[in-house]
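I have a structure here, written as structure tokens, and I will follow up with some questions on it.
Note that this complex is displayed minus one protein chain, with the remaining chains in position.
Letters A, B and C name the chains as they come in the text, with residue numbers starting at 1 for each one.
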Amino acid sequence: MTDLAAVKAALKTQAVETPSWAYGNSGTRFKVFAQAGVPRSPWEKLQDAARVHAFTGVAPTVALHIPWDTVEDYAALAKYAEERGLRLGTVNSNTFQDDDYRLGSICHPDAAVRRKAVGHLLRCVDIMDATGSRDLKLWFADGTNYPGQDDVRARQDRLAEGLAEVYARLGHGQRMLLEYKLFEPAFYTTDVPDWGTAYAHCLKLGEKARVVVDTGHHAPGTNIEFIVATLLREGRLGGFDFNSRFYADDDLMAGAADPFQLFRIMYEVARGGGLTSGVAFMLDQCHNIEPKIPAIIRSVMNVQEATAKALLVDRAALAGAQAAGDVLGANAVLMDAYDTDVRPLLRAVREELGLDPDPLAAYRRSGWAERIVAERVGGEQAGWGA
Amino acid sequence: MTDLAAVKAALKTQAVETPSWAYGNSGTRFKVFAQAGVPRSPWEKLQDAARVHAFTGVAPTVALHIPWDTVEDYAALAKYAEERGLRLGTVNSNTFQDDDYRLGSICHPDAAVRRKAVGHLLRCVDIMDATGSRDLKLWFADGTNYPGQDDVRARQDRLAEGLAEVYARLGHGQRMLLEYKLFEPAFYTTDVPDWGTAYAHCLKLGEKARVVVDTGHHAPGTNIEFIVATLLREGRLGGFDFNSRFYADDDLMAGAADPFQLFRIMYEVARGGGLTSGVAFMLDQCHNIEPKIPAIIRSVMNVQEATAKALLVDRAALAGAQAAGDVLGANAVLMDAYDTDVRPLLRAVREELGLDPDPLAAYRRSGWAERIVAERVGGEQAGWGA
Amino acid sequence: MTDLAAVKAALKTQAVETPSWAYGNSGTRFKVFAQAGVPRSPWEKLQDAARVHAFTGVAPTVALHIPWDTVEDYAALAKYAEERGLRLGTVNSNTFQDDDYRLGSICHPDAAVRRKAVGHLLRCVDIMDATGSRDLKLWFADGTNYPGQDDVRARQDRLAEGLAEVYARLGHGQRMLLEYKLFEPAFYTTDVPDWGTAYAHCLKLGEKARVVVDTGHHAPGTNIEFIVATLLREGRLGGFDFNSRFYADDDLMAGAADPFQLFRIMYEVARGGGLTSGVAFMLDQCHNIEPKIPAIIRSVMNVQEATAKALLVDRAALAGAQAAGDVLGANAVLMDAYDTDVRPLLRAVREELGLDPDPLAAYRRSGWAERIVAERVGGEQAGWGA
Partner (left out) sequence: MTDLAAVKAALKTQAVETPSWAYGNSGTRFKVFAQAGVPRSPWEKLQDAARVHAFTGVAPTVALHIPWDTVEDYAALAKYAEERGLRLGTVNSNTFQDDDYRLGSICHPDAAVRRKAVGHLLRCVDIMDATGSRDLKLWFADGTNYPGQDDVRARQDRLAEGLAEVYARLGHGQRMLLEYKLFEPAFYTTDVPDWGTAYAHCLKLGEKARVVVDTGHHAPGTNIEFIVATLLREGRLGGFDFNSRFYADDDLMAGAADPFQLFRIMYEVARGGGLTSGVAFMLDQCHNIEPKIPAIIRSVMNVQEATAKALLVDRAALAGAQAAGDVLGANAVLMDAYDTDVRPLLRAVREELGLDPDPLAAYRRSGWAERIVAERVGGEQAGWGA
């Protein structure tokens, strides 16, 4: 039997970080459809993020992307967040949107470009000092499009060298989260294509280096929860970028494409102690055709539901069936939790937290959507390129 | 034994259509890296395409994309092409870059948007009348990102209705080429995801409707040459969009990722009579990090090499081994052609055509690359969004 | 609002056909793990199938595989089934286990082998006459392993010819269900690799020819429910082979790998009228490491649950949100049904049918598992090769 009070307690203390860029415009290479009311500055992104946290109660931090969220005074930004019940979270580096980065950044064949990229990463750590952020998240668009274009192995050497310099700069309590991605925007190779590559680099860097699992960054057929279990076993799981995908890095709402997979992932997280060991649970997605704030609220709720189901797994019964080699019995224990409708449980959790049991309805009633459309007129909307 | 004179004759009359948009800037959703010297108008694109044809001898036509290539006077554009040894080729419609098309175009739930989309397609036929183009190529970005977002079947009904109206408008000698694509920019469903869907619509439309095979638009593991053979058997292969991909619709140079696959495709084309039955051989690719004109020349050469190898297959020996159930023998006949270095043959073909045997070297020596960088200063460079 | 009485009525009349071969031993190319109590004859398979129907109430028919289920007297077999509350269902042909079929059956380069294969198919129709079966299900292991091994197009011609002969033999009320499969056991091409190929052949054969969708037979990333919707729209969906897969044709229990996908499929079935238009709902799976009868019961229940959720979708609300272009709202309507725990509803349905609400528990209590282990001693256990 699962301990329902413990489940509720865990759900009340869950924290899902939302990404500042998800509040801005986004799209595909074919078209960015701008939406009315979209933030025009990091400050306005924080206003929106505060709404998500106000209605869900479990989204207390916001990830920044530099330079998209560049401001003059990061301490002021942190204070602005704090005044709205938020904290600034993970700092994400961006070394793929300058013309210099056409052939890569930290792995570029030209040392001058690598120097520039490392400089950017070091500045991100400076920003972390100012914002009080724990984690530097590194995703590199680096890679090659054509066989032979560059030396695959030399790029690894350059990567290792650059990472080492940045790692050495990390302060006390700061971590480096290294993200991997199978493909895109590089098409032939990416320089950190899989968890094994990220893990190998982290091992050499040291204890503060951890791997980030973005749920959209794997080849078809990859068992992501196996990777999660393995990284937890190795003590190297830094965090998640949640989103969902049907084919590639589709960046749809977490839990939208394969809710059973999200449940299996959260089960391995819970089983491996990942709910209480500093793993960062972040959303990383984009809302190209749907309104952004409600999509983010829905995504947070989807993560909550998957977590609730994972926590409801009768671990003792499961262990018993597994030990007995009872294939169907063990599977049935897991499915029993998955098949449970946990929405009533989460409504109860919210009410006990003093929240509306239905965050989406509460958001709709709040008038925020109409207000930002009315007030955010003029200026330049935030987007991936902003 | 293959008849070398016949092979040469076939290679001399081959025609690969280049796409106007490949001469402009392109990129991924993360970044478009602009290149110096890129055309700023359809006229300048034709200048570049004329260079490709001048050096390869087998790229006599250029595909247009409307509205990217909108001009006041299409007859003038056709004349401009003709003066440079070119003809205007396939007209490509674009119903995905207006804000109205956020949820689709010809399949949109709102009849007014569908009306607008069909109107655009009809105008494309008007343009074909003016340019003398044979083919209208239809690729729809239509689809849905989330399960339930729209009614999958109703969208098919709308698609059928819209296509029928456009089909009815086709003039004598004009054709409709319907393209399919598994995913992107729609992520959950696209409305024409596979050849079967395109084929089913073409059947109902009539003889002038044909299927286009874009080599980058399939799920992993799909045997594209089987589809080619099947469509030729059905009399419904309209043409190709050649490009290559490692993972998704990577749009790399044709033949760059899997030259053996391109050879197998061209073998089925040759075997099925597709070299002489009106099949359109088009490039559809983008050159995000490499210079565009040489990349297009190289792609044309790659198609030539695959075609040459396909023509070198000893068909009688192959048929004999196949009939005898000689698995290794039959495979060896095919591989024998593939393993042949056909570059000397193609050099000879070019010399017999009065061309430089090395198109890339000739292009480099021509000074065109330097000239367009020097001359095309100011103005707005062409790109996917232009 | 959905009409709960109508939902219950639909669930009570649902029928899932179980495959005779799932009751026998099966395995991978590496090993078949034999299980105690496995049937040694078609008669014993029917005994087991009768248990599945007795406890679920919705598995009234059993599919046969010829020659695995060859008996002297099919009328006697039908009577034996009837006495146990069953009917004989779809007849499945098998043209892949004779040495003659090394290079194919109906598509084999040698006319004598093709003749033999067609002869087998015609005998299957004879058996249908005797058993009263409606459907002949054709899956061909035909294909090639190596490029060039055989002529892809000629194999299509042979296929068409063979199918036509068999189609002509069909009696009144009989149908031909043509199954497609992307790969395996042929690795380079299969001769009916996708729904488009099956559909094209069915079109030419006539109204009695329909396409079968096996949920495990697609490339990664394929949207199966789109195919279902399309085939229903075309009036060509013959039936399903349900199973589930993580990577290839894994043949796991239906609903085990991606229950959300099964729900989406059943939603399109319901939306397209497929629950009441003669679509055959069959299981086609194998239980390599788990006990077979409970695995089949569980699979039937999984199909029931997916169907129940599909029927619970608030179609009016969904249509409204779709028409309004409300992406999140429409998705939420669908997800609301999916997130519902339908197990109480199905327990109620079973009780109203006079069944135990928990089929698996009832089966376990019945002692059947122990009885067959005790009684089925000696003889040769049924398996794929038997």
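Going forward, a residue touches a chain if its C-beta (ideal position, glycine included) is under 8 Å from a C-beta of that chain, and two chains touch if they have at least 3 such contacts.
Since the structure is predicted, the reported quantities are computational estimates derived from the model, not experimental observations.
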Of the residues listed, C:117, C:256 or C:372, which one is in contact with the missing chain?
C:256
Among A:268, A:290, A:305 or A:356, residue touching the chain not depicted:
A:268
Given A:109, A:291, A:357 or A:383, the residue that touches the chain left out of view is A:109
If the missing chain were put back, which residues of chain C would it touch?
27-31, 33-34, 96-97, 99, 101-103, 141, 145-147, 182-185, 187-188, 220, 245-248, 250, 252-253, 256-257, 288-290, 384-385
Using the touch rule from the top, list residues of chain B that touch the missing partner.
220-221, 223, 246-247, 256, 258-260, 289-291, 294-295, 298, 305, 327-328, 331-332, 338-341, 343, 360
In the full complex, which bits of chain A touch the chain not displayed? Write them out.
103, 109-110, 145-154, 156-157, 182-183, 188-189, 193-197, 199-200, 203, 218-223, 225-227, 229-230, 232-234, 260, 264, 268, 271-272, 318-319, 322-323, 325, 327-328, 330-335
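Here, only the chains that are shown with their structure count from here on.
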Chain-chain pair with the highest tally of contacting C-beta pairs:
B-C
CA centre of chain B versus CA centre of chain C: separation in Å?
39
For chain C, residues that touch 2 or more chains besides their own
220-221, 223, 260, 327-328, 331-332
